[in-house]
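Excluded from the complex is one protein chain; the other protein chains are retained at their positions.
Right after this comes subunit A.
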Amino acid sequence: MIMEEDTRVLYYWGPLLQCKPLITSSSKYLLAALESAIRVFSTDTGNLIKTLKGHSNEIVGFAPVFDKEDEFFSCDEYGKICHWSLLKDVKESNLMKEYQLKSLNTKKDKAVVATFLVKGSAAEFIVGVGKDTGKLFRYTNPTHKPVVLEKCAKLGSNKVAISHHEDCVIFLTKQHLQVVSLSSSKRASHHTGVNEITCVMCHPSKMSIATGNCIGEVVLWYNLFKEPIKQSLHWHSLPVADMAFSNTGSELYTGGGECVLVNWQLTQNKHRFLPRLGMPIKYVITDMRNEKIICAHLDSAFTVISAKDYKLCGSIQGVSMSIDNMEPYPAGLTYDPRTKCVILNGRSGHVQFYDIHHNKLLYQLDVAMENYINPERNIKLYNSEVEKVAISPDGSWLATLVYRDDFQSSREIRLIFWHFDTVSQRWTLNTSVHMPHDNYVNEITFMPSSKSENTAMCVSCSDDGKFKIWEVLDNSDIYKQSSMWGCRSIGFYRHLPATSASVAPDGSLIAVGFASILTIWTYDSCHLKGTLSQPYLRDHIRQIEFGRTENCSSMIVSRSDNWLCGWNLFTCSLSWKVTISSTCMAVDPLSSYMVVFSTTRDAYIFEPKSNLVYTKLENINNKSTLCAAFVPRLEKSTSKLGWTDESQLFIIDEAQRLKLIEPKANLRAVEAVIEGVIQEFAQDTVGTTPFSTLVAQTRVTDVAVDKSRQLGSAAFGVNVQNSSALLQKVLDESRVYRLDTFTTLAKEFCKLVLPEATTSADVEEEEDINKRIKKEESEVVLQRKSVKKKKKQNLERGLNSDFSGLLSILSSDDS
């Protein structure tokens, strides 16, 4: 069943640092841009107060209106400018006025940076257009044609500054610092030297500017229109990220990668520090009342600092998003059943617990328990990162994997188990296993069935070719009852890397993907029960999921980069497969639905029992999805859509935005559900005869059993039960995990069988039977030949049609 639904994507959170945030003139509110919306936070409590929506594109700049309380402008990348007021008596809307800058509404030129000069009602806008370098326009009136100030100015946040005091704009070109007066025709250009300037800021009351450069030096410039006088303040060793003058101009605050806010007292040549702010500073914002300083950190957190005693006085934080991380959220989204929140990577070495229903960060858990290592000037230093997170189904155990590889020394891998102490209501460290595996750990997962915390079980699998089963061991002594985690058993298969693992909902089986081969193991004895593979499935298995509900508990869905396969555990065969380039897959714990996200930014909701698409969500996002999770609803939904009844789907995309995906329940879609219009999305027909299906390449156990039955039915003097017992003996002697080929097994079997079949009658009968068998066999061979032929045709058709059929269907879907 496939439905085209209008999806409603609700933004929950994203990086707030696309442009420099602003403190309003009453210093009560902090404004931060999240794509096209403006988030208004209270600087006192740190709560999100409201979200202002008026833009439809990404916001590139804010500017306050100085003489009106809590009024400000915002500008988006296509030149729309909104005038907002946050005063409470404006009931209907905070939006007061809208402008459109002339000749900026075309789609090809995007504004990168905007800054404004606002004097009473008249406002001038300085807008930069381009990528890293581009044109800088000056709008004296939004409807008039702009004046080009500079053709190749360096653009970016902090690179263009406007002096409200002297009416001049300061910007950077390739090698020079340009000062252009807006009220007169004065213009000056100064050489900047070898060290690239990273940020520019104007003094609020004097004709001087401050620049920060890439070696961490802050230079104060005076006499800008003549021979400049430069004063150097040098404490930082990393590039200065941002700086801000206090409103009186006597103090300068600078921040950078050292996580230290430096306060330069310019009149006394002194400086003081506020160290250990947690994450590198991206922006420093001061208010107009000299009460607060706000540091915006790389992880979208804001630290509120009291200007009077220069101490921390609060923080504003949503989801911690480290925006310069190249591979964000390696641990993905995990649902915590105890607090009903999601667990995801926070600051480096931390995991955060984010209450997704109330939109609130609960806390960050320091997993690595290491100080954040700042990068050095020319060297990237590596911090320990939490790469995998798993939580036990009752929420009492948390397993985290801390990984650090600096590509020089040996890797550090730690598997850390945390226990939730119900008395103190906090996570306590239970066991830390150093080097649980020799190589990168691909997955850790808990057994979903364990109901008490003492029977919890965890599986980890790694590139070193092993998967390990961990369980709670009793560590009690005479002093106290305690428990610890230990490794119970290890499994490996053909020295292939173990890429993925999953535990059946009832806890009886473990499915482990070794490269492209799916293996099934018993949990109790760690015996290999079966291997499932197909010759054309060459991709490494990325994800394995068992069907959760009763009607599909026999199904395993495996996801590799280009394939999605459903395996039936009863028949040990591939029941369906679909070619799809996917990025991730998520399972609803409360229903049978699964969702897979394609690289073409579509989402397909399906049930594991068949390859039929239940719902297709097209183009849910403009960035591909990194990770996703179903989070159970607090209240049951009344929608008739089915798949969102129990849970909501949350995703994080590559731009690090956390989103809730909720389809719109329109009538047409509901009707479609009722009518049950089923549309095949991409499939190859599954035949009815056992041989006509694409049988799994190796079905060691099954085939052996079949053979024994055949022998038994032949009944030529050998007791059927005896023979099957003999066979059982052979099979028992050979260990599951090093199962021999069938020919060797057959040899063993024949050795056992031969001494028992000796009488002449038997021989006659045997001959007779042999003839019959030969006849049968020839028939079977013929049948097999035809079957083979059919199979071959099928396979060819399948291989050929997989893509074309998919494409044609996709295109028909599109149309």
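What we mean here is this: a contact is a pair of C-beta atoms (placed from the backbone, for glycine too) under 8 Å apart; a residue touches a chain by one contact, two chains touch by 3 or more; residues count from 1.
Criterion: contacts and distances are computed from a predicted model.
> Report the protein name recorded by UniProt for the chain absent from the figure; options are "U3 small nucleolar RNA-associated protein 4", "Ubiquitin-like protein ATG12", "Release factor" or "Cyclin-C1-1".
"U3 small nucleolar RNA-associated protein 4"
> In the whole complex, not just what's shown, which of A:N141, A:S205, A:S489 or A:T549 touches the removed chain?
A:S205
> For the chain left out of this view, which of A:T140, A:S237, A:S432 or A:N475 touches it?
A:S237
> Among A:T143, A:S185, A:T248 or A:N269, exactly one should touch the missing chain; which is it?
Residue touching the chain left out of view: A:N269.
> Tell me, which residues in subunit A touch the chain that this view leaves out?
Listed in rising order, the touching residues are 165-166, 205-208, 220, 222-223, 229-232, 237, 268-270.
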